[in-house]
Structure formats: structure tokens, C-alpha cells
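One structure is given here, and the rest of the page talks about it.
Missing here: one protein chain of the complex. Every other protein chain is in place.
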Amino acid sequence: MSRGDPLGSSPSHLERPARRSWVEKLEFVSLFLWAFRVAVILVVIVGTYGTVSAGQYPGPVWADLVVFGLAQGSVYALIALGYTMVYGVLGMINFAHGEVFMSGAYTAYFVADALARSGSLDRHPLWSLLVVAVVSMATSTAVAVLLERVAYRPLRHAPRLVPLIAAIGASFFLQYAFRGLYGSGFKAYPEVAVLKGEWVLAGIRILRTQAVVLVASVLMMLGLYVFVMRSKVGTAMRAVSEDREVAALMGVDVNRVVVVTFAVGAAMAGAAGVLYALVFKQVHFFMGFVPGIKAFTAAVLGGIGNIPGAMLGGLFLGIVESVGPILFLDGLGIVAPYQLKDVIAFTMLVMVLIFRPSGILGERLTVKKA
Amino acid sequence: MRVSAGRWLGDSPVGTGLIWGAVAVFVALAGMVEAFAERRIIAGVVALGPALPFLAALGAGYHAARRAGGRGALAVLGRGVGAGAATGLAVAGLVAAGGVLNLRAVFVNASPALFSLLSLGLGPAGGFLPILVGAAVGMGGAASSLVSDRARRPVVTGLVAVLVIGLFQEMLQLMLAEGWIQSALRELLFAPDALSRAGSVVVFFVAAGASAAWTYRGERVRQQLMRVPPPQRRLLKLLGLGVGLAVMLVVPLVAGPFLSHVLVLVGLYVLMGLGLNLEVGYAGLLDLGFVAFFAIGAYTVGLLTSTGGLGVAQLSFWAAVPIAVLVSLAAGVILGVPVLRIRGDYLAIATLGFGEIVRLLVLSDFLRPWLGGSQGLLTIPKPSIGGFELRGPEHLFYLTLASSALVAFVAARLRDSRLGRAWMAVREDEDVAEAMGINLVNVKLLAYGLGAAFAGVGGAIFAVMLGSVFPHSFQLLISINVLALIIVGGMGSMPGVVVGSLFLVGLPELLREFADFRFLVYGAALVLMMQLRPEGLWPTAAIRRELHAGEEMGASRQGAWATTRHPG
Partner (left out) sequence: MKRMEVALALAVALAVAVGTSFVPAASAQPVTDPIGVVKVAKGQPLTIAYWFVVAGPDASLGVDTRRGIEIAIDDKGGKLLGHPIRLIGEDSGCNAEGGQTAATKLAANKAIVAAIGSNCSSEAVPGAPILWKAGMVTVSPSNTAPKLTAPDRGPDFDGYLRTAHNDKIQGRVAAEFARKVLKVSKAATIHDGSPYAEGLAGVFVETLKKLGATVTSQEAIAPTDTDMRPVLTKIAAGKPDLIYYPIFIAAGGHVTRQAKEVAGLAKVKLMGADGMFSPDFLKAAGDPAVGMYHSSPDLTPEALGPKYKEFQEKHQKKYGEKPLSAFHPHAYDAALMIFAAIEKVAKKDAAGDTYVGRKALRDALYATKNLKGLTGTLTCDRYGDCADPKIAVYQLESADPAKWEPGKNPRKIYP
């Protein structure tokens, strides 16, 4: 191969390449990549050392940070499930999934408010919360199914960028539609008396709301995993994501499977919405945008198309956002490290993608040409 | 066999009407009816807001009639009535519900004022009125479908022209402010905040007349043009280009400062679009972090020219721009290296991450001593040629125009070069391209670098346009907008980038009065465009062929668009 042509040679002179010395093999790019990895690892090590040796933060603080990260991360994980499932089945990024999350949480607010005012929320907290969750999940599902039917189904066979733009448009539309319907201010979920306060397990503090979020998410993720692996519909979903045409040939109703995929992903997001609202209380029309992006990052981190990967990615991302700035940046003397928490998250994402281009747990299926 | 609810909704006239009715109810609850209740299209006659539900009924009638499929006129009209009545029923339902339930607790716009508007002043008691009016309007819509296309088109064109001129009346009135011919025209056509009655009639007939003329004569004109022999056709083309150029040069003088300013913004997006076009359109690399390079260009020029405390060197704009371009190019290459081996949608999120990283770094307190943090860089002087300072938007327009022309020229040469072909090969299939001997690394890095360089030019102009650089200007939204305008304009096509910019950047600025609903309409427009015209507004012939050929054959499309797809 002639080295003279930077764009590559034409095949007309296909000669057997001569043995190149190791110096030539050291391409600029590989060098750069190694330098990048080393730099990041150095930052991590020096920063961690600096923080730990400064000793400003005792053990319980780290435990607290990890717990906060897990709670936030489980919300991301639940939303990420929707992204990853739709991607697995349809091969498209549902940019509007953050808005699906928002629609459930926002709509369920009115139910929660009514329940709180009538006192049911305090007297029968479990039932009330379940009602709120059901409303949220139903709304999210309705929005997602409508979205699929109106915006995505006609574009099923279009080249990949077309549904992406349609999804972006749908995202804007949903945000401002809900703004128009419910108003541009925010609403605050009522306090649930039974969930105030904290528990201490094995010396680790955990807020009650956070415990509920963690447990609920884990249960839902397990449920989803079982559903996808064991049930008939779940198998159909996996078949369609593996090869749509062959699945259709085998008698699977692809349209129905797609609708079910959207619906299940949306239900997860709706549940995430209620959990989010329990912890953070504020809901408003723009609340889905940032968690949507974070959840998408989590899904990619874990390996897009991979359900356990989405869960892992979400939790991992949550912990990195919570612990990372103090652990890495504070030790380097960087001021206001939490302002840069997204920098850490995205750098970590890129690192993971360099080491493992298909995410931590990899693509669910055999590595097809990406 | 039972017809599923979905099929019934889609096919039957009542179902169609109910769907349109749901849209009308949504529009009302989202606030558009009330917000535009004062917005008169024609002074004293039609306000935009209350007209919206009845437009829905019109659409329902027309839609239902279209599906009549060759039945008699009476059946068609009947379908129209049914559909329109169903739409009216939905609206009436809303009014009735509003009278009984406290809808306002949930839907902020469900106020008595709204219900009064919807029921034409009668309130909940007059609920039947929307049904009647809806039926009548629906019948009108159905009737219009019976009329031949040739007869209908001028009428529709006339009505649309009235609507459009009415919507843009503020802009047009500003443009016609000076000069006695303009003032006379303005007095004729417009009342203080809308079209005058006389004006609407004039506009209608002029537009309808033009449309009719084109329908009846257009074919002949076109055939005559086709018959012109090649050398003369080239002359005509050159003439056309010359006129176009003259028009471009004269626009700021005619349009006034606000329109020039909007055109400068459009021009900046054109510059960014041309850059992203290299990455996405030619090389198939989905980059969602493009705003980073825009920011780098802006900050470089800012740091090099600012007279304030953070200014590094007091260079002139003209000296700073080449440096900014080089820095952006380097940034593109540097940010491209880590993501070289990442493909497809992973690339999207990784580049999105980079965009956010750059924004957060320029915003951070950490880099504040050098980059200004949230207070930004200030006192960036305007560029000057000789002693003449380019202060106003008109001057900046010329600057942007010149830069865009230059960048477009470079992009066109690149497209037709070996590098351009290498990019297209990479876009089609990376592995095959590599097997054919293309050096993926260099080709991709060049795509990132050159695309970034173009964005850097845009950033440079942005910095001097504002006279300051704030990190808050570089949100993810901008990257998304640039991507959207490329697709909407026509991917891979340079005129498409310009058209896309005009529509997605220029239009919202001109429609500022609809500020609250700008994004609602923007989002809906994007979705609709992708359904109706996915190849974009000004696609390259190749893309159009691909997208519609695939349609005819029903096969799943690959081709120029298939940047690496994931299993599915």
C-alpha cells in the first residue's frame, strides 16, 4: 500500500504489503488514543489520590453519595429501558422518550393533588400511590402509542435520519403541547407523610423516598427482564429485533410487537416519572429533556439494545454523577466541581466506547456490522 | 369480521371528523384559539383564533370527501356534512364539559372566555351551534373536493396568500414604511394590525390570478424554455444567476435592519449547515455536538480581538478569523480521533457529549480566569475595512454572504474531488470502503476537521455580531437545529442547506408574535415534513430518486442515507 496517498490507494496496484517496521505501525491516531486514555486515567488517579489524602470527606459521606447516585441512577435506568427496547426492535432513537416520561408524571400530578387534598394520600398511601402510578403509566403509554402510530409508523422503512428528525420534531411538539395544556409554570407533588424521613440500614443512611425508588425500579426491571425472556410477546420482541423480515415470515405480527414495545417502554417511563416526582417533587413541561439525554447516554453506556445493559448503564451513570466530581476533580483543586459533572459523565462514556465500542455489556445480539 | 376501531376512525366520515375534532379540541386547550382571538387576519372580519376550529371542520370535510372514492356528488357532500358535524360535535362536547366540570383546574386555558369563543358567544347553552356550523363548513370542504383541481388551485392559492400576507403583515408594513409609493401601497393593503378589507380582496385576486395563469399557461412557458437551444439556455442561466446575485446584494437595503439581522442569523446557520453537511451529508458521520466548533470559533475570535481584560491579543478581526478557522479545524480533528471507531448511533451520543463538554467547560468557574465563565467575553470590536466599521446588520449581512459564498464554493469543490468521493464511499459502507483502499482515519478526520472549520467561520461572525460571547448561546438545541435544517432542506444538497435555514431559522423569527407556540408548530412541521417530503425541500436528484424509487418498489431503502444501521 503506498503511503504517499493520504486518502488511500486505488486497488489497481494491489501488491503484497511489505513488512513495515514498528515505527511505521505507530500511527498517529493510535498514539493519540493511547495518550488520551493515559491522560484520563492520570486525572482519575491523581484526583482520587488528592481527594482521599486530603481526607475532607469521611466514610459516611461516600456512602451517602453512592446512595444518592443509585437513586438518581435508577430513574435514569427505567427511562433508559424504553430507549433501549425501541432501539432494539426498530433501530431508531426515540428522541421523544423524555417527553413520554414527562407526560405521565405531569398528568398524574393532578390525580396526586386531588388525592392529597381529599386526604386519601395520607390515609391509604399505598393505594393512592398505586393509583397515581397507574395514571402516569397509562398516560405515558397512550402518548407513546399515539406517537408511534402517527409519527413513526409511516417512516418504518425510511432511511435512519428521517425518523430521527421526526422524533426530534415530536419531542418539541410534546413539550410545548403540554405547556399549552397545563401551563408553563411547574407543579409540585404533594408530600407523602409515610415517606418522610429516613432509614438506617447497616449504618448507611437512606431516605425513605430513595429506598422506595430503588426497590421499585429493581422490581420493575426484573419484571421486564422476565417478561422479555419468558413470555410469548417478549420472545416475539426479541425475534423482531433480531431480524424483522424473518420474524414476519415466521408469523409474528410486527406491527403489534412494535406497539407493545413502545407501550412497555412507555410504561416503564411513566413509572419512572412517578418515582422521580416522589423524590424531586417538581414537574413541569421541560422536565423530560435532560433526563432523556441522560437516559440515552445510560442506554448507550450499557450497550444499546441490551436490557440489563440499560439498567447497569443507568445506575453507573447515576453514581458517576454523584461521586465523580468530588472523587476526581476536587482532589485536583478544581473549583465548583459539580458544575462539570456532565463533563465527567460524557468523558467516561467516550472512554467506555473507545475500549468497548458496543457498550459495557455489548450489543445483545451477535456483533453485526454496526 | 369486526372492523378495528383504528380502521373505522380512519375510513368513516364520522371517524375522520372526530379525529379532526380532537385536533381542534387540542388546539383550543393548548391556548391557540384564545391567544389569537385578537389577531385579525382581515381587519374587522376574521380573527385567526376562533377560525381555527372551523378550519379543522373544513379539513375534515375535505378529507372525508377525498375518501369517497368515485361516488356521486350527493354522497360526497353527505360525507362532508357528517365529518364536519363530527368535528363540531367534539368542540361542542368540550364546551359542554366546560360548563359542567371544572376543567380549568387541569387545563389552564379552559376558561369561560374560551368556551364563549368556541360557541360563537352563546356559551355552554349554545353547544349545538358548533355542530351546525361544523356541518356547513364540512360540506363546503367536501364541495371543494368535487371541483376540479384546476379550478380549485387558484382559489386555494388566493386564500393561502391572504392568510400568509395577513400573518406577515407586521413585517411587510415595516418594509413599506418609507417612500410614497410604498406608503400608498401600505394604506391600500393594510389596516393598523391586519389586512384591510380592500387589501384582502386585492391580494386574493392577484394571487388567484397568478396561480390560474400559471396553471393554464405554465406548461407552455416551460416547454418553450425547454426548446431553447443549449448555448442560449446557458445564457439564460447565467442571467438568472446574475439577477439572483443582484437581488442578494440589494436585499439589506430593501429589507431594513430587522430583516437583515434575521438574514445574518440565517447565514450563520447556513455556514454551520454547510459544515455539518460535510460530516453528515457526504461522509455519513452523525454529529450531534456540532455547536462545539461554533463555540470554539466564537471564543477564539473573542479572545484574540477583545479589548477587555480577558483579551489575549488585540488583533483585528481579519487576522483573527484565519486563526479561528485553524483552531476549529484542529478541534475538529482532536475531537474526531476518540470517536473514529465508534459507529452509527453511538457516534451521535458521543459527539453530543463533546458538544456538552465544550459548553460546560466554557461556562465553568474552573476556566473562568481565562474564558470568562458565565459573564462571558465582552467588548469585542466590530470588524472594519479601511476606516469603515461594519456596525449594522446590513454590513454584517454582506460579510456573512461573502463568507457563505466562499465556504459553499469550497464545499462544492470538495464534493467533486477525490476526497468527496471517498466520503461518499465511507457513507455507503465503511468496511467496503476500507477494503477498497480508502484510509478511513484520514478521510474521517478530514470530514470532522473541515466541517468544524466551516462552523468556526460562523462562530467568528457570531462573536462580532453580538460584540460579546456568552456560553449560554451554545446549547445542544443549536446542534439539533442544524441537523434538522440539513434534513429538511435536503441532505447532501447545498441549496437545501440555504432553504432549510430560511425555513427553520428565518421563519420562526418572522413569526415572533406566535412566540408561545413557535416550537409547537416547529415540532409539528418537522414531523409532517418527514412524512410528506422526507427527501427535503431542495434535494439532490440522487436522493429524490432513491427515496421515491424505494417507495414504488416497496423495498426497504438503503442507499445514500444508510449511515451505519444497527440490527433491526
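In order of appearance the chains are A and B, and numbering begins at 1 in each one.
The rule is short, and it goes like this: contacts are C-beta pairs under 8 Å (C-beta built on N, C-alpha and C of every residue); 3 or more make two chains touch, one makes a residue touch a chain.
What you see is a predicted model; the values in this text were computed from it and never measured.
Although one chain is not drawn, the whole complex shows that of A:160, A:244 or A:284 it is A:284 that touches it.
Touching the missing chain, out of B:146, B:235 or B:250, is residue B:250. The chain omitted from view is touched by exactly one of A:29, A:161, A:177 or A:207, namely A:207. Residues of subunit B that touch the chain left out of the display are 174-175, 177-183, 185, 214, 218, 222, 240, 243-244, 247, 250-251, 253-254, 256-258, 261-262, 265, 363-365, 373-376, 378, 391-393, 465-468, 470-473, 509, 512, 515-516, 518, 538. On the side of subunit A, touch with the chain left out of the figure occurs at residues 56-57, 60-61, 64-65, 68-69, 72, 184-188, 191, 198, 205, 207, 276, 280-282, 284, 286-287, 289-290, 321-323, 325-326, 330, 335-339, 341-342.
In this text, only the chains that are shown with their structure count from here on.
Note on chain placement: the centre of subunit A and the centre of subunit B lie 30 Å apart, centres being C-alpha means. Taken in their complex, subunit A has these residues touching subunit B: 1, 5-11, 27, 29, 32-33, 36, 87-91, 93, 110, 149-151, 154-155, 157-163, 165-166, 168-177, 179-183, 241-244, 293, 296-297, 300, 304-305, 334-337, 339-340, 342-343, 345-347, 349-350, 353-354, 357-359, 363, 365, 368-370. Chain contact summary for the complex, subunit B toward subunit A: residues 6, 26, 29-32, 105-109, 280, 286, 337-346, 348-350, 352-354, 356-357, 360-361, 363-366, 418-419, 422, 431, 436-439, 441-443, 445, 476, 480, 483-484, 487-488, 491, 516-517, 519-520, 522-527, 529-531, 534, 547, 550, 555-568.
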